[in-house]
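Quick one: the structure is below, and I'll ask about it shortly.
The complex is shown incomplete by one protein chain, all other protein chains being positioned as in the whole.
Then we have subunit A:
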Amino acid sequence: MAKHFFGDTTVLLGRSLRHITRSPDTIITTAIMPVALMLMFVYVFGGAISTGSGTPYVNYMLPGILLITVASGIAYTAYRLFMDLQGGIFERFQSMPTARSSVLWAHVLTSLVANLVSLVVVMLVALLMGFRSAAGVPAWLAVAGILTLFTLALTWIAVIPGLTAKTMEGASAFSYPLIFLPFLSSAFVPTGTMPGPLRVFAENQPVTSIVNAVRALFAGQPVGDDIWVALAWCAGILVVAYGFAMRVYRRRIT
């Protein structure tokens, strides 16, 4: 049935995109939390935070906020997948002469589109709050590439609870630690003031390199090694999560 893979995926992608346009609240609720965090950090804490970089604080923390947006957005990916399994429509698709993996890929692509829209919403709010970038077209493309890769990696992580969860809460709870991770990184404050072990963790976890790379790209500065470390993290997480998710998926459909 592989000959129908692209056609079937397109049909199913159309279906889930229609779900999103009919409940745009999923996009809005995805964007609300990062926007609220951004408001709080810029207008409440921001004045007291010294980043030592001389740039407006909103410029400093936007990369971290974007990662939080993706981390909260993929909870809906798991939720949508879980609902399909619960409702029985997943089994209907699996018992039809349809390319079987299309069902999964349609969810993954939908996740990319939905997160992209949420990212744009958050970015627009940041612009209103005074975010400005010196980045040229290549730098923007690099930012888009990193965020896409990051979204894909997290989406494949989200597929796992989507396929295995027993309850709706269980399907989305995995995203909480992912949302929290940027707080233990260079996203909001420089890591230099953190105590020893925490600092070691913060400087060596994936979020820091991604944040540093995106921040440098936005500022139009050289990115150094951070971008390669960031890409390596994203690609590594993607490969491991994909492999694990496919294993869970195969067990689920046989």
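Note that a residue touches a chain if its C-beta (ideal position, glycine included) is under 8 Å from a C-beta of that chain, and two chains touch if they have at least 3 such contacts; residues count from 1.
In this section, contacts and distances are computed from a predicted model.
The complex appears with one chain absent; UniProt names that chain "ABC-2 type transport system ATP-binding protein" among the candidates "RsbT co-antagonist protein RsbR", "ABC-2 type transport system ATP-binding protein", "ABC transporter related protein" or "NADH dehydrogenase FAD-containing subunit". Only one of A:76, A:93 or A:188 touches the absent chain when the whole complex is considered: A:93.
The chain not displayed touches subunit A at residues 1, 4, 7-8, 11-12, 15, 18-19, 22-23, 87-89, 91-98, 253-254.
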